[in-house]
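To start, the structure itself, in structure tokens.
A single protein chain has been omitted from the complex, and every remaining protein chain is retained in its original position.
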Amino acid sequence: MAVTSTADIGGHTDQSAKRDPVLIGLLAAAFVLMAAYALGILPTWLYRVPEEWIPPTAEMLDVVFAFVQNDLGLIHLTRFIAEGPLEFLLDATANLLYGKRRWPYLGPIPWTAIAAATAVLGYYLGGWKMAALAGGTFVWTALIGQWDIAMQTMSVLIVAAPFAFLIGLLLGIAAWKYKWVDRLIKPILSILQTLPFFTYLLPAVIFFKVGPTAGAVATIIYAIPPMILMTTLGLKKVSPEVVEAGKMSGCTRWQMLTRVYLPAARTELLVGVNQVIMLCLAMVVLTAFIGMPGLGAKLLAMMGSFKLGRSFEIGITIVLFAIMLDRLSKAWVEKQPYHHEKGTPWWQQHAYLLGGVALFVIFYILAQFIDFFAEIGRRQSFSKGKEIDKAIKGFLAIEGVNAVTDWLRWFLNVKVLIPFRNSLLWIPTSAFILLITALTYWIGGKRPAIWGFIFFTIIAFSGWWDRSVITLYTVISAVIISMLIGIPLGVFAARSAKWPRRILLACDTAQTFPSFIYLIPAIMLFGVNDVAVVFAIVIFTTVPLTRYTIEGLRTVPPEITEAADMSGATRRQKRWSVQLPMALPTMAVGFNQAIMFAFFMVIIAAFIGTQDLGQELQRTLAGTELGKNIVLGLNVSLMALTFDLAVMSWAENRKKVLGLT
Amino acid sequence: MKKLTLLATVCSVAMMGAAASAKDSDDPIVIPIHNWSSQIVMSNVVGQMFEEMGLNVEFITTDSQAVYESVRLGDVALELEVWEGAFGASFREALKKGGLHDAGDHDAVTREDWWYPMWTKEACPGLPDWQALNACAAVFATAETGDKGRYLDGPVDWLKHGQERVEALGMDFVVVNAGSAAALWAEIGAAEANKTPVVVFNWTPNFAEAVWPGEFVEFPAWEDGCDTDPAVGPNPDALYDCGNPATGYLKKAAWDGMKDKWPSAYCTLTKISFTNPQIAEMAKLVDTDELEPEEAAEEWLAANRAVVDPWMAACSS
Partner (left out) sequence: MAPVISAKNVWKLFGPDPERYLRDMPADRGFDEIRADGYIAGVKDVSVDVGKGEMLVIMGLSGSGKSTLVRCFSRLHDITGGTIEVDGQDIMSLNERDLIDLRRSKMGMVFQSFGLLPHRTVLENVAFPLEMRGQDRHTRRERALEVVRLVGLEGREDYFPRELSGGQQQRVGIARSLAIEPDIWFLDEPFSALDPLIRREMQDEFLRLQEMLGKTIVFITHDFDEALRLADRIAIMKDGAIEQCDTPDEIVMHPATEYVRKFTEDIDKARVVHARGLSLPINGATVEGPPVDGRARIQDLARQLVNETREVIPVADEDGKVIGVMQRKDALDLLLGAG
């Protein structure tokens, strides 16, 4: 059975790549429309959807929200949650970590105590290296003089992450247990995962009060989707025999869930925890835009006063925290239970716990007498902000750098980007929709094409067509450029044994660096224009392309490369005819992620200065135009989904053809 | 749910009762801080003054436009820097909805307009006159603007009407909108490296004056109605054909409930009035001396007891 179906798909893709009547029909229709427009005989309603046809979606949404918020009294509930339990928890962690004057009035915990305790945790989970990473991160943070702001961020993180975990877990269980929940949740998740983060922020502020509570809520919502996915995945993967063993042991339903399913899905659940933590950290930084204090807010303030060096240092702190949390939680995933020999005394069985507690207490007490152990003030810190500033300015003053960036700026702007943008804007809406449909049909087949058609039609009727096209133009340009950089880099790195690790580490770092930090160098190199915007996106989108190229090439089954060797293929032949085709489906995942990242980053790039949806979105943040905010966010989401569906469908078909599933 | 609302009502009534007596409430006074240094330090200075008066203070980072909505709802108690040009519109709108009020002006004045760093003058010696600027438009040309000059305006949503002014005065400039204040600084910072002439949107007081000495371009002087009546200004057929007011206000705003809840703090707030040099000094402590805002505020307070003590004394009954 499997054989016939793959043959079907193979035949289908080959055919559609050559001459598929549907594809030709779509393209022909689009060209007819464009020709008609060029000749001036296209009816204007086919060029752009007329103003009066555009439904007042934003206003309608506003009315609905006003109704839900005020008339139904939802705001009282949400405010109650925000001011009650959530604020209470946030205050408690805030007190412990940076001494906000709230219950339990114990904090702030001295930095040395926290650093020591986490180092022990790191040692328990992953040996000396992990201990150094965990302890080192906190020591760096304290020495560089960012302890308080880092703890402000952490105090929200440690409240938000468990919430996101719990809610995601419950929803994941519900989706696994009940088909209808699954069917209900799936599309919502897809949209949530492509929605620009600005669209998470505004509703959070309106319903949950400005400040940490709104920040925490936005963070929680942002981090829930992967937890849901990992929970359902994990529960589905539990071996049927384990399930039957549970049933035969006479488990009730509740016992099945809590004693069999959840423990058996431990690995996936912990991977979910890892993702929750990473997303929480990313979002907690971004919530600076709605007034969350902490690393993100400080970073924004530093950028607002042109302190590159200090911004950079904050960026490093964020990266260190991200890498530390990532590695620790991954080590936790891999940590398997191990038995103690019989007769091991209890203190030896709990050596790590006791050691951690002991060090914590020792430093806590020391800090009461030695100020340095409790807190490091600004003047004592080791920040090198000014020196970094000087270095950056010196770099920019180099003649060669200037010549290169000036040429790039001129070439890309005048010869590539602006003509490309203008031609996309020139295409009539109707033809544009058909072209998108044709493209998605060619890539992904029928279903993605239908969705592409529907999504772009919705965008056409949203009233933000031109801005959507400009957004899309930026995304496409950036993705193409990053393909030119990322894929060769990945191919090069995959050739040797040690380069992949280095490049992947660089990728990790580039990706966890707070996204908006790239904006400033982009502007300083290229000025406020599209080149800077595209450059800032490219830094971000090259990462997944490189990563998945390496991954794809390295996971080609060894028998296949060996077979190629035995057939006498040269290195080059092997790369082009064996490895790359086999790696393509994996690379497509990277390509897809690059597009998703580009849609994410293009919104942030509004801070450079654009005329796209991001700029409008950023503008809504200041006000209370919730409806408009959501319409804009959905436009971004719909475009992203169109590509997501098409590319993922292609990758899946391709994997089936190659038998890689 | 009903019980809950009842409870809430009882509580709030009780709280009002407490507030009605002359003593200030023990609840923390929530002071908003934004993303520029002078405002952060000023907020810290005032916060420390309140703390000296025995009050509880808390800071919260908010958006500088959205903050007026928060003041109105009482989520935050006050706002210390209401700029005429930048936030006048949001402030007036919130004022209309009710819930907050004007708590008096600072001595300081604000100005925002086209601006250039000093090195630009070498390339275009006729500055700061706007006609001289227009005459050397080519100096400001870039790859994408052809032979026209490039003016980097503030973000579109600041509504600075740079485009309208270029058209009204027939200038050879292309207006490009930056996406954020940070983008403006980055442009100036990049230009500084090899002293490229630039003209950008800027305002005072802010930290930039200390970092990059510069001047505002002198446009035809502001007259009332320049933005509403085409007849006003040199071009009889266009709006925005003059410069922005050279002396805009810098206000304080307060939540209506503040007066009753923290009477003495409110009284102090109305007395507070900082001058341009004082504000510049606050910004400098953070921006140039690299102090944390709290430390900068402490330092500034210590050096300026004579300024602040009378404000506090006037209100401690």
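By written order: A and B. Residues from 1 in each chain.
Here is the rule we use: a contact is a pair of C-beta atoms (placed from the backbone, for glycine too) under 8 Å apart; a residue touches a chain by one contact, two chains touch by 3 or more.
The structure displayed is predicted, hence computed values, not measured ones.
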Interface partners of the hidden chain - shown chains only, full complex considered: A
Listed residues A:Arg101, A:Lys129, A:Arg183 or A:Lys247, member touching the removed chain: A:Lys247
Residue, one of A:His339, A:Lys498 or A:Arg572, that touches the chain absent here: A:His339
Per the touch definition above, residue among A:Pro263, A:Pro557 or A:Gly659 touching the missing chain: A:Pro263
Residues of subunit A in contact with the chain not shown: 239, 241-242, 244-252, 255, 259-260, 263-264, 266, 336-340, 342
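By our rule, only the chains that are shown with their structure count from here on.
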Separation of subunit A from subunit B, taking each centre as the mean of its C-alpha atoms, in whole Å: 34
Contact footprint of subunit A on subunit B as seen in their complex: 4-5, 28, 32, 35-37, 40, 56, 58-66, 69-70, 75-76, 90, 142-144, 152, 155-157, 176-183, 185-190, 192-194, 207-208, 211, 286-287, 290-292, 295
Residues of subunit A that touch subunit B when the two form their complex: 76, 80, 100-101, 145, 205, 209-211, 288-293, 297, 300-301, 303-308, 310, 377-379, 383, 385-386, 393, 396-397, 402, 406, 409-410, 413-414, 418, 519-520, 523-525, 527-529, 605-610, 615, 618-619, 621-624
